[in-house]
Every structure is written in C-alpha cells, then in structure tokens.
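A single protein chain has been omitted; all remaining protein chains appear in their positions.
Up next, subunit A:
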Amino acid sequence: MPTDSATSTTPTGVAVSVEFGRLGRAFDPSKPVLADVDLRVEPGEIVAIIGASGCGKSTLLRIAGGLDTQTSGSVSIDGTPVATYDPRTAVGFQEPRLLPWRSIADNVALGVPRGTPKATARAGVDRLLELVGLADAAGQRPREVSGGMAQRASLARALARSPGVLLLDEPFGALDALTRLKMQDLLLDIHAAEPTTVLLVTHDVDEALQLADRIVLLGRADGDAAATVLETVTVPGRRPRDRGSAELAELRASLLSGLGIDRHGHARGIASSTTIPAFPY
C-alpha cells in the first residue's frame, strides 16, 4: 500500500534535480517498455520528452512522480530516491482527471499543499485561475466546461502545488493552436517567476523547441524491444525563442526525422497506398 507521504516532507517550491540511472520498466517481463534510461535533469531546467506514441513517455514521467515503480535501475529527486506519490513532484496528467463533483476552483485547490493557511490557499487558487484564463469558470463543474478548459484546470492544479519538479504529460494536447501558444508562454512566465524543474512530455516538436532547454528523444533503437534515450539535444538560444529561426528549423527537421518523419512530412516505413481498396474490404 502506498503511504500517505505528504506529511513527511513538505514541497518547498525550490527547484531540485531529477536523475534516472539505467532505469528499466517492464509490465510484462518478456516485453520491456523502457530500458537503460540515463538522464539527469538539473534544478530549474525544462526538459521535453518526445517520442512515438506508446514508447513509454508517460511511464517514465509516472516513475519520476512515484506513481509507478521501475523494474530496474534507479530514479532520484534531489539525490534521494523517489517516494511513492512523491510530494516533491506535481503531475499534470495526460487526461484532466478532475473530480466531477467539485467546482473548477475546488479542483485546483486540491493541488494546494496541505497546511497552507486558508486565505493564502484561496488567493493562490484565484491567481492561478486568472493565469490560465478560468476565472469566469471557477464555480463551474468539470462536465460544464470544455476539454481544453478542463486541461487548463488540471495544469493549474499541478502548479498550485508549487512543486520542486513539475511533471507535465502533454499538458496542451487538447488546446487549439492559439490557446496552446498562450499556455506555452504562460508556462514560461511561471517558470521565470518560480524556476522549478520541469519534465514535459509532448508530441509537438515545435512546442519542445519553444519551451525546453533540452529535448530528449525516446524510442527504440533498431532491433531493441524497449525504448531508451536515443538522442539528447540542447536547444540553442534563450527563451522566448523566435519560432521562425533557421537554426531551430534545422533542429526541427532532425528531430522529426528521429521520430520517423522525413522532410516532406511523410512517415517512413508506412507504405502509402494509392489504390482505393475494392468493395469487400
């Protein structure tokens, strides 16, 4: 049984390092998902994890948050092993996972560390709702708001924890292009004000280039069953970055090719059929 470890260490909001050492995870011993993942994330760094669907990005993030345990190797935060549901981390899940019977504001309040004075907590929640543009929806229930709004509420809930390590699993996946850009800028603003360590899973190479100090490409090397770190790229320049710079365009092309997409946007290894299948499909 996982222990209620929130009382042992209180999250401080000071950025801390995360280190994976030869980490492996296999749900089924014959089919490992992750193997030999080596990665050190410095305090205050933003690292984006990209990789094909199903390669184990969420799994890696969950292990870092103590929601899942590795089958081999180690993972530590600030030099000490990750605890079950480690209170030094906050997770923005891939799905919003809001409590349907609570208002948006009360859902965000769930993220506030316990022991925070009521008035401080209330003010913090209000400020976060304002930041993610949900001040007007504060009293609404999750089923009354759109998917994108729910995802922003989920992000606000994670931020409310002011964690040492922020673990975000495709936090902007359900947002339209404009809101997505706004939320990216918001994340950077928050990071500039309170520089926590961020591990961010994304499908979007441009998002990774815009937000991250480093980009980690997770995937299977030829012939391997399990995914591992294929490539680590340090993104040049300081944030905010020019979304159109030539240097980034070059990096983008190389990352896309790492994901198996060629320069013309075609997927490699997937035969493109030009004929329409005949009737009995």
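By our rule, a residue touches a chain if its C-beta (ideal position, glycine included) is under 8 Å from a C-beta of that chain, and two chains touch if they have at least 3 such contacts; residues count from 1.
Please note the rule applied: contacts and distances are computed from a predicted model.
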Chain not displayed: protein name in its UniProt record ("Cytochrome P450", "Mannose-1-phosphate guanyltransferase", "ABC transporter permease" or "Formate dehydrogenase beta subunit"): "ABC transporter permease"
Which candidate, A:P29, A:G79, A:P100 or A:P117, sits in contact with the chain we can't see? A:P100
Listed in rising order, the subunit A residues that touch the chain left out are 2-4, 6, 65, 67, 85, 87, 90-91, 93, 95, 97, 99-101, 110-111, 113-114, 157, 161
